[in-house]
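Only one protein chain is missing from this complex, and each of the others stays in its spot.
Labels for the chains are A, B and C, by order of writing; each one numbers its residues from 1.
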Amino acid sequence: MNKVVAGADEAVHDIPSGATLMLGGFGLCGIPENCIAALVKKGVNNLTCISNNAGVDDFGIGLMLKGKQVKKMISSYVGENAEFERQLLSGELEVELVPQGTLATRCMAAGYGMPAVYLLAGIGTEVAEGKEVRNFNGKDYLLEYAFDADFAIVKAWKGDTQGNLVFKGTARNFSPMMAMAGKITIAEVEHLVPAGELDPNNIHVPGIYVRRIFEGKNYEKRIEQRTVRKR
Amino acid sequence: MNKVVAGADEAVHDIPSGATLMLGGFGLCGIPENCIAALVKKGVNNLTCISNNAGVDDFGIGLMLKGKQVKKMISSYVGENAEFERQLLSGELEVELVPQGTLATRCMAAGYGMPAVYLLAGIGTEVAEGKEVRNFNGKDYLLEYAFDADFAIVKAWKGDTQGNLVFKGTARNFSPMMAMAGKITIAEVEHLVPAGELDPNNIHVPGIYVRRIFEGKNYEKRIEQRTVRKR
Amino acid sequence: MPLNKEQIAKRIAQELQDGFYVNLGIGIPTLVANYIPHGVDVVLQSENGLLGMGPFPFEGDGDPDLINAGKQTITTVPGSAFFDSAMSFGMIRAGKVDLTVLGAMEVADNGDIANWKIPNKMVKGMGGAMDLVAAAKNIIVAMQHTNPKGESKLLPKCTLPLTGVGCVKKIVSDLGVFDVTPDGFKCIEYAPGVTIDEIKAKTAGRLVIADNVKEMAV
Partner (left out) sequence: MPLNKEQIAKRIAQELQDGFYVNLGIGIPTLVANYIPHGVDVVLQSENGLLGMGPFPFEGDGDPDLINAGKQTITTVPGSAFFDSAMSFGMIRAGKVDLTVLGAMEVADNGDIANWKIPNKMVKGMGGAMDLVAAAKNIIVAMQHTNPKGESKLLPKCTLPLTGVGCVKKIVSDLGVFDVTPDGFKCIEYAPGVTIDEIKAKTAGRLVIADNVKEMAV
């Protein structure tokens, strides 16, 4: 069983144009920087990207948007990106906006082998249009379907050679559910350690979900809004 | 915010006869020994217990069965208990058998605010009788409802004064989902520590789900089947 | 004098009760954290995966792996816990968060809220707002009573696309405090120097004045 690959290029080598990808991260926090760079270099296009956000003009998924590699974004919030806006308004880019909790839960449903779940968010709004509504205990819920992604690409803090992953702080966000949901899951980590070094009680994503893993390089870990107080 | 109670008696003081309880544990592994003892002492009855197993004759939920405190068990496996069998055959006790994964997921659904989920287990068997079947992507699924429990009672390895819980080994099993699902969740822990001592990256159940917490006493932690090999 | 943003935040902070788990939205709601009453212990939830959010970091600190839902650098308090986005919205849906404070473009007198989309403008998305308003058991809106053109934002019916229906329980605006009741907006407090007549003039939705209406203590 060898899940360790040399680097990002090898990890994404078989991602074809037209694929549906899940990409972990919230804003620029916890995004798979190395894999995004490799996808930009590889030049695949017509991608459908399931990701809470779409990066900024010069970082994150924004780099893939700049290269016109993305056909459709499925996200909860896509501000902070001028090129995104241009492509959207010109019709080059398709966007499906999904409430953040629904986005997370549709990923989770896929990872848990549940084809669909009933969720509250969006009832009575345009998000509910065309969706099946069902009442349970006096409350209306929307039937929401599990996402179907060819690849999930996540970035973790630590990982081991068996594919076990541990995240740090709020960089965890969508990544565990996406890692569990992808047909093929690729994990880049800041620290790759031998099997047995991570505490088995504190694994966020068990290795069974991870097909390929590598230690990423030169993490920039850009901060979108550095907010501080005086000492 | 004070979640810490003096002990098991205080923790279960308001559990009334007729209540529906979730009890964590798999076999005798990870069961809330102190709370079970307090419930036996308190003598409440007519309880509905959602628990993967029903203990053995002289330990775990078996102690509550002996006192005829249980009206109904909702479990996946109830062997290993002669008194249980006697009460079941005599009609004193009602049993609802639920596939283990369905049991876990119906707890999870409650904790995640999902009224119902679609699951595979039991399709084509007597478990499916009377249940709604729906086809997704060519496969049939059963509609299974979230459990509704008045109290969830779990045992963790460590906990802090904010109610954050950490489990050890396979003693985790059903407890995290039950802790998340109960209207009122009671946690007994082997080690109660001040807030800030547990690593926030490694919390299995965040304190928001836990109403009462205490450090349990005299854990027996009985082993049901000690199986060993020669050195 | 209508309230300023800090005063709106300060008034909302008085709604906090000891032991509350609270989700604060972006903007004025974020400021509420600065006015938590002494002796009241609340835990702040950030829907990107944190319970126990602390203040912004000191200058020179700031961890890229530690941000709030507004993508700002933050800190944690002792007893905090990180979790994934599914669990985060799970606890919101399951009603474990006691209070949600958020901003709004419009609120209707039946509790409908619109705060995510303006037709013919670039739509950035609803983020977690729809999940929060659909599930939270107690929602307070922090908002200006009127828009920059002077038009009421407390309406008989929202004109903008809805974020959620019948969910707002209370509004604290620059002019006063309003409960959302079956009779419409019920004014229970007015800002110092603001008259009931001004509130009536600037509220387009159904408005009732509480018998015991009083001047807000700011």
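Here, a residue touches a chain if its C-beta (ideal position, glycine included) is under 8 Å from a C-beta of that chain, and two chains touch if they have at least 3 such contacts.
Note that this is a predicted model, so its numbers are computed, not measured.
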item: Which displayed chains the hidden chain touches across the whole complex; value: A, B
item: Contact with the hidden chain (one of B:K3, B:K158 or B:R172); value: B:R172
item: Among B:P32, B:G62 or B:G122, residue touching the chain not depicted; value: B:G122
item: Among B:E10, B:D57 or B:E85, residue touching the chain not depicted; value: B:E85
item: Residues in chain A touching the chain absent from view; value: 1, 110-114, 160-162, 164, 180-181, 194-196, 200-201, 203, 206-209
item: Those residues of chain B which, in the complete complex, touch the missing chain; value: 26-30, 52, 75-79, 85, 88-89, 97, 99-105, 107-108, 119-127, 157, 167-177, 204, 221-231
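Methods note: only the chains that are shown with their structure count from here on.
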item: Interface ranked first by C-beta contact pairs; value: A-C
item: Distance from chain B to chain A - Cα centre to Cα centre, in angstrom; value: 33
item: Length of the line joining the C-alpha centres of chain A and chain C, rounded to whole Å; value: 29
item: For chain B paired with chain C, centre-to-centre distance based on mean C-alpha positions, whole Å; value: 36
item: Sites on chain A at which at least two other chains make contact; value: 105, 119-120, 167-169
item: Overlap residues in chain C, where contacts from two or more other chains coincide; value: 82-83, 86, 90, 92-93, 135
